[in-house]
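The other protein chains are all here in position, but one chain of the complex has been omitted.
Here is chain A:
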Amino acid sequence: MAVASGGGHWDELMLLHPAYAGCDVTYVTTFKGMADRDGIDAALLLPDANRDNPGDAWRCLVASVKLIRRHRPEVLITTGALPGLFCLIVARLLGARTIWIDSIANYEVPSLSGRIALPFASLWLTQWPHLANGRKRKYCGALL
């Protein structure tokens, strides 16, 4: 399962296609039009959320729990943002292997969502060498 909010997060996810060529992938996003643009007809939708609006965040969390419980992905990969974080945590708690790709926009510090995702991520990648810490925060290339 591959999850990204609409906008730049989704564009980054699309560039990761070659990484899971041959896998059976279910896509999840918050903006159906972006999946349509990229010819992904069967994308699942989550309500968008950010940390400025607790009501939206709560609705998104509930929807994420339902979605992950229904689909039970073996692996969950996300480029963020908050909806991706929710999916990653729930998937990990249900036993999936999880991958967090911190957006290339996070150049000075990892994103807040990314920092929260760290203990729940099986693989955690930053796109900036100076943000790797020699432990779990790894750098293995970038999309830009």
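The rule we apply is simple: a contact is a pair of C-beta atoms (placed from the backbone, for glycine too) under 8 Å apart; a residue touches a chain by one contact, two chains touch by 3 or more; residues count from 1.
Everything that follows uses one rule, which is that contacts and distances are computed from a predicted model.
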Query = Name the absent chain by its UniProt protein name; which of "Threonine/serine exporter", "Beta-1,4-galactosyltransferase", "Spore germination protein GerKC" or "Archease" is it?
reply = "Beta-1,4-galactosyltransferase"
Request  = Decide which residue listed in A:V62, A:L93 or A:A142 touches the omitted chain of the complex.
outcome  = A:A142
Ask   = Contacts of chain A with the missing chain: which residues?
value = 6-12, 15-20, 23, 31, 33-34, 36-37, 48, 50-52, 75, 77, 97-99, 101, 103-108, 122-123, 125, 127-128, 138, 140-144
